[in-house]
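Worksheet for the structure shown next.
Here the complex is missing one protein chain, while the rest keep their positions.
Then we have chain A:
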Amino acid sequence: MRKSMLQFWVAIGLVVLLFLDGSLDYLFQDHFLVYPNMMQSRLVVMAVVMLVFFLPKWQHQLVTLMVIGFLFDLFYTGILGIYIFLLPLIWLFTTYIEGFFQATLPAIGAIYLIDLTLLETMTYMLNSFMGLTDMSVATFIPSVLGMTLLLNVMLFVILYFPFRGLLLKLEMISV
């Protein structure tokens, strides 16, 4: 498999995860999105973090992530300009601190948590800035941020090894 094919499959995988996020939240909407437990599944972000660790970077990876972020904005929220900017930011941040860590489950998990905190805080700030929510910080931290981290850490622990296996296999056939 050539390298361009690898990039193609990664892009398809990210889109599938994007849809899975929505479907998961819809399937469990009476548990996930009810106050005070506002959990949002963030499989796409997990994939972005894992990509940084387990696949070689390519030239236009940032553009791919911008497109994925744009699709999220377009299809789910209709408010353009949030994820299109935040997903590449997450990728840049992870690439920056990747060198200081070894690719082990606890290290990647910790980085994932930091990324998620960054992402959720930024989306909260942007949304309250635009007047799209009036939630207070005191509510945001336990019921949105805390719960989202909790859900995603659990998903991460379950999905880490299958995900890693898949990515390593992809890398093997691409060289």
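Keep this in mind: a residue touches a chain if its C-beta (ideal position, glycine included) is under 8 Å from a C-beta of that chain, and two chains touch if they have at least 3 such contacts; residues count from 1.
The rule is simple: contacts and distances are computed from a predicted model.
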Omitted chain (choose from "Cell shape-determining protein MreC", "Heme lyase CcmF/NrfE family subunit", "Response regulator" or "Monovalent cation/H+ antiporter subunit D") - UniProt protein name: "Cell shape-determining protein MreC"
Touch with the omitted chain, as defined above, among A:10, A:82 or A:116: A:82
Among A:7, A:133 or A:174, which residue is in touch with the absent chain? A:133
Residue, one of A:19, A:54 or A:101, that touches the chain absent here: A:19
Please identify, in ascending order, the residues of chain A that touch the omitted chain? 15-16, 19-27, 29-30, 33-36, 38, 40-42, 71, 73-82, 84-85, 96, 123-124, 126-127, 130-135, 144, 148
